[in-house]
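As you look at this complex, bear in mind that one protein chain is not there, while each of the others sits in place.
So, chain A:
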Amino acid sequence: MELFEITHSPISVEALINKVSRREAGAITTFIGTVREFTKGKKTLSLEYQAYEPMAVKMLSQIGDEIQQKWPDALTAITHRVGKLDITEVAVVIAVSSPHRKTAYEANEYAIERIKQIVPIWKKEFWEDGTKWIGDQLETVEYPEGKPSKGESM
């Protein structure tokens, strides 16, 4: 069973929950990232995700290691889908289990923030009037040392 995956097919949330389900857990949080129709008033028709797959899996698993260090009793599974997706389809699922709920919530949010920083996955927006590969959406990501920092949240 792989905890960190890139897939070309629809993601089963149930399958991710099962990966982190265990007797010590008192909580499982799931994050489901879906394709949004409107961004800043602009209508998206569909999206295409592309990944540098072997490195993306490595980076997802690095995020798992970072979570393990920050929250030793958390167990994380992440699957990100690539290829063409329609509005409302699921692009990413993160499941975290822990003995108590606070850890599961915090670690889950940490995981999605890190995905947006270090995992080599890109999305291309298809609009009525054209297409574009989207870079860093918030323009908040800078790499002062020329590369993303390891471990620390930016």
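Keep this in mind: contacts are C-beta pairs under 8 Å (C-beta built on N, C-alpha and C of every residue); 3 or more make two chains touch, one makes a residue touch a chain; residues count from 1.
We take it that contacts and distances are computed from a predicted model.
Per its UniProt entry, the chain excluded from the display bears the name "Molybdopterin synthase sulfur carrier subunit", taken from "succinate dehydrogenase", "Aspartyl/glutamyl-tRNA(Asn/Gln) amidotransferase subunit B", "Molybdopterin synthase sulfur carrier subunit" or "NADH-quinone oxidoreductase subunit F".
Checked against the full complex, the one of A:Thr7, A:Gln50 or A:Gln68 touching the unshown chain is A:Gln50. The omitted chain makes contact with just one of the residues A:Arg22, A:Lys43, A:Lys58 or A:Lys102: A:Lys58.
Among A:Gly26, A:Gly83, A:Pro99 or A:Pro120, only A:Pro120 touches the chain left out of the display.
The chain not shown here touches chain A at positions 33, 49-52, 54-56, 58, 80, 91-92, 112, 115-124, 133-137, 141, 143, 145-148.
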